[in-house]
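Note that one protein chain of the assembly has been removed; the remaining protein chains are unaltered in position.
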Amino acid sequence: MMFKIDNELYSLITLFIFLAVIPQFLSIYNVRLLSVGLLYGLAAVGFNLLYGYTGLLSFGHAMFWSAGAYGLAIGLVKLNLDPLMSILLAFTLTFTVAIVTGYLSLRHTEIYFAMLTLAFAQLIYALIIKLRDITGGDEGIYGIPRFPSDIGGYYYLIYIIVFILVILAWWIVRTPLGLGFQAVRDNPYRAEALGLDVRRVRLISFVLSGFYLSIAGMLYAPLNRAITPDIAFWTFSAIIVIMTIIGGSKNVLGAFIGGLIFIYINTQAMNLTEFWQLTLGIILALLVYLAPYGIVGIFERVLRYVRGG
Amino acid sequence: MDINLFIVQLFNALFFASILFLISSGLSLIYGIMKILNLAHGALYMVGAYITFTVVILWLGLSWYSMVIAYIASIAVVASLGIYIERILLKPLYNKPQDLQLLLTFALIFILDDIVKMIWGAQYRAFPTIPGWSLSVGEYQIPVYFIATILIALGVALLLHWFFTKTIYGKMIRAISYSLETSAILGINTDKLFALSFALGAGLAGLAGGVAVPLYTASPGMGGDAIVLSFAVIVIGGMGSILGAFVGSLIVGLSRVFMAIIYPVFEIALIYIIMAIILMFRPTGLFGREMRERR
Amino acid sequence: MSEAVKYVLEASELHKWFGNVHAVNNVSLKLSRGEILSIVGPNGAGKTTLLNLLSGIVKPDKGRVYVYLNGDRKDITGRSPYYITFLGVGRSFQIPNIFDGLTVRDNIRLSILTYRRLINRFNRAYSSFNDVEEEVEKIIEIFSLEDSEYRYGRELSHGERKKLDIALSFAQQPNILLLDEPTSGLTYSEKLEMVELIRSLRREREVSFIVVEHDLDVVREVSDMLMVMHEGSVLAYDEPDEVVKMSEVISAYLGGEVI
Partner (left out) sequence: MTQVSDSRREWVKLAGVGVAGLAVGYGVGFLTAPERVREVETPVEGLPGVPDEPLKIGYIYFMTGTLGTYGTNAAAAIELAVEEINRNGGILGRTIELTSKDEADRERVLDNISKMVQDEGAEFVVGLDSSGDALKVIPLVEDELQIPFIVTHAATPKLTECAKRRFIFRISMYEEPIDIMAAQLVKELYEGDVTTVANIGPDYAYGYDSWAIFSGTLQDLMPDLEFLDPIYTPLFTTDYGTYIDQIKASGADLLFSSLWGGDAATFFKQAIAKGLFDSVKVYMNAMLGATDTLEAIGNDNVPDNVDVWGSGRYWFLYPPHDVYPLNRLFVENFRGKTGAYPPYVAATSYTAIYAIKKAIESAYVMKGSWPDVDEIISALEGLTVSGPMGPVYIRPEDHQGLYDVFWGRLRRGSPTYPIPILDELVVYPPGKVVPEPLTTMVSC
């Protein structure tokens, strides 16, 4: 059970201590914003298990977020199930989606994998719109109950789950399983030659990462108490990719920070100007050149500079 | 279905496929040579549409010759935009992690959408009249613009074929798509050819926008609607293959139009199902081949 | 010593065509425990293809491949590389094939964890298996990778990559190692080091080797047996000194090509 406490864990713990205290000093709106930030961060961490650690770029991860959100909302609102059964329903849905799409798309890598996941995600988006008796179609599902009902309390529910899952991700990449992910990312042929079942490793990573997104979606639906199909659209998948790259796909910390920061960049861009898309676009483009290894990359460079390395 | 209806529906499908081909051939070309999935391709298509709209409606007035001038203007403007994007924005990223190129093209969607809104406003921009008359097939009509569009798409396909098989530049670009290193060793100026191919791909997107706008309606963000189906097209056909884009467009166009008649619930789903099935049996799409690894 | 105990690997009458090219033409060999067999020949002689046939990466069109396991002769023709690896046949690659995003230590850990079937565990840190760590230490020592232990694969020199590549295979306790040009691109002193390494591996674990090599000095230094290939066929297959005596071989192939 031994593991080395490293800089990344220190940073994560510090960040989480900060995140535990800071809501006390924030307005209710900012707590809400931070809740969304935590969920985006969780999504980025989950996505990064597949992308940064296993080397597979999925362009359809919105399907897992919406599987979780819709599974829970359908259970709670449409089928009147109790929360536990609804969560179970959401997990079953996620698992089915992950296994089927994973089985079919993991025959491919690189761009074809990305395109296949995109296709499946769009198929699910089309299904959500079509199956309106179950999903509410484009009008979505509203009136999802929230517990605890106040944002301040719900923040801490999100916080606890996100904390556990982020630390779990940190942990997983340090276990043999996580080492296997990274080996498959670096050199699948050599990994195969060494006796690693590459397709199985990829599938595990895909499903695991799907569950992270699904849990984020499950927490998101009650936060907003209503959902519409835009969380299944391809642009949301793109945002998941983008925020991970912004933060830095090298480690868990980077992805998590990426999610948190993307929310703030997005919000601030809209506050600054009518042309928020242009502003957001320019900020993203600048990050490409100024922070090619993500925001965490900048931290590291600064740290190395301070230490005189 | 009587024969006349079948014929007009066939032309509907071919028209739709032609627009798809013009969009996706550029997308596929850029991917094949540069290994960049240009997410902003739809935005370039949008710019092309606005340029043609401006030239024909705001400046010259509708006529066949103004349409030709507008198409050329669309190609020229969007292709030069492509050169700027490639030289200024993409080139510095060639030796950086590949995901940065993706991020950049995504940022470009935002930037181009808002710039278009700044210049042309947010309102719908459309041709007041559709150029040309219609051919009658029984009680149905085929606008002559459909036929013109289909001919343009065919012409572009033949031109691209000629370009890649007969001209020295085309041959060099093909060489690059097989092996970057070998091409460099052979003394091919890969740097210049990257710019050329990006400009060519962008120009095709511009032409697609120009050809589409008289029958469609231009608005900022119209590119996002167009791009997803062209992803499906190039995956079905094989990424990097112009022939693949051609056949893929036909498959998507035909299946969409005839599914809308036979079983409309499946109209969109079918495209993605075809895509998944083809990839299961031919991992690189119908006409794709194992490509060189990314740089 | 009975035959089954003495031998570790056998190939009989292997053929492989690539289109019209007869890449491997009727090659048979037998490898004894602890033996070092070198294969030489000009480019395109079919050496690497032969290694690929033996390690299962390429399937032969004709002929069989066997390994000897606990006294049994086992037919492994057409089996997956993954299966053959677990039967104790490791191999290295001409262009070093390692994990660039992992440290040298993690590279070796990965290899051992996979071999010991611990790779799917997620209840412990991968660095917390004591016996694996001991093994890692040992391998780092054998391959003298101490200086680069904590560096990433992408930061290694060519020589270090070559060593790590072999170490990855060696860590899986193979009976047989198939090495594809282990000294290509190395400096003279690195070559000497590599020769010494191969010898010590044999000493340490009684590993048998098939080495595809260009450098005749290395070949003569380490080999027990020498095979000369040309256009897919075996030209000579004997002890090195005997082969070298065959003057026509030297002048025609070894002389021009290698030295």
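Going in written order, the chains are labelled A, B and C, and every chain counts its residues from 1.
In the analysis below, a residue touches a chain if its C-beta (ideal position, glycine included) is under 8 Å from a C-beta of that chain, and two chains touch if they have at least 3 such contacts.
None of these values were measured; they are calculated from a predicted model.
> Tell me the shown chains the invisible chain touches, ordered by label.
It touches the following shown chains in the full complex: A, B.
> Specify the residue from the set A:Val173, A:Ala191, A:Ile227 or A:Val241 that touches the hidden chain.
Of the listed residues, the one touching the omitted chain is A:Ile227.
> So which bits of chain B touch the chain we can't see?
Contacting residues on chain B, toward the hidden partner: 1-2, 5, 8-9, 11-13, 15-16, 19, 113-114, 117-118, 121-130, 134, 139-143, 145-146, 212, 215-217, 219-222, 224-226, 228, 256-257, 260-261, 264, 267-268.
> Touching the hidden chain in the full complex, which residues of chain A are there? Just list them.
27-30, 32-33, 36, 126, 129-130, 132, 136-140, 142-144, 149, 151, 224-231, 233, 235-236, 239, 266-267, 270-271, 273-278
In the analysis below, only the chains that are shown with their structure count from here on.
> Pick the chain whose C-alpha centre of mass, unweighted, sits closest to the average of all protein C-alpha coordinates shown.
That would be chain A.
> How many angstrom between the C-alpha centroids of chain C and chain B?
Here chain B and chain C have centroids separated by 50 Å.
> Could you state the distance in Å from the CA-based centre of chain A to that of chain C?
43
> Taking each chain's centre as its mean C-alpha position, how far apart are chain A and chain B in Å?
32
> Name, in rising order, each residue of chain C that touches chain A in their complex.
Going through chain C, the ones touching chain A are 55, 57, 81-82, 85-86, 91, 93, 97-102, 106, 109-111, 113-115, 118-128, 153, 168-169, 172.
> Hey, which residues of chain A end up touching chain C in the complex?
1-4, 171-172, 174-180, 182-183, 185-187, 189-197, 204
> Quick one: which bits of chain B touch chain A in the complex? Just the residue numbers, please.
31, 37, 39, 89, 92-93, 96-97, 99-100, 102-104, 106-111, 113-115, 117-118, 224, 228, 231-232, 235, 239, 265, 268-269, 272-273, 275-276, 279-280, 283-285, 294
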